[in-house]
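Here you go, one structure.
All protein chains but one are shown at their positions in the complex.
== chain A ==
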Amino acid sequence: MAAVEANPRGIPKAPFVANVDEYQATETEATLKKFQEMIAKYKYMENNNLQRKKSLESKIPEIKKTLDMVNFLISKEDSDEPIQTQYELSDTLWATAKIKSTDTVNLWLGANVMLQYTTAEAKDLLISKLSAAKVSLTQVDEDLEFLREQITTMEVNTARVYNHDVKLRRLAKAQKQAAGGGDEEERD
């Protein structure tokens, strides 16, 4: 095997079994076990990435919503009329509020921190966060595709080594039968 190739995020590429005989040099059982282990590792990484994907998929609409509101506030910045709004006070309770046009907003940054921004700054920040989240999402998708490919390769490897083993056993049995001339029942 040559040096292990990897994808941009450092996930190693699965080796392809070109010559089954070569692999068969060692015990079939051991080879198959090794393959199973590799598949399990890839599946573990796949799981991690699926979770990341999920969290990104919920984060993106949230950022979009916030950005939507900031854009709306910017559009109303020069108006003297207060903005009439109904907002959620608790799960089943909505209250009405009049908001004077504003040029600052507070953004929740996480970790119990909220920071005041001008609407323009908030917009820039949200746009950059949104595009960063989208980039991460495409990367996660790429990784997932890559992982799936490696899993397929390993599964095909497994099948080929297994089939080769079956073939060898049959051959051995046939030879034994030919040698013994026995009328043993054929069994798989």
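Everything that follows uses one rule, which is that a contact is a pair of C-beta atoms (placed from the backbone, for glycine too) under 8 Å apart; a residue touches a chain by one contact, two chains touch by 3 or more; residues count from 1.
Basically, contacts and distances are computed from a predicted model.
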For the chain omitted from this view, which of "N-terminal methionine N(alpha)-acetyltransferase NatC", "NEDD8-activating enzyme E1 catalytic subunit", "Elongator complex protein 6" or "Prefoldin subunit 4" is its UniProt protein name? "Prefoldin subunit 4"
For a quick check of understanding: of A:Leu32, A:Ile83 or A:Leu168, which residue touches the chain that isn't displayed? A:Ile83
So which bits of chain A touch the chain we can't see? 16, 18, 65-66, 68-69, 72, 83-88, 94, 141, 145, 148-149, 152-153, 155-156, 158-160, 162-163, 166-167, 188
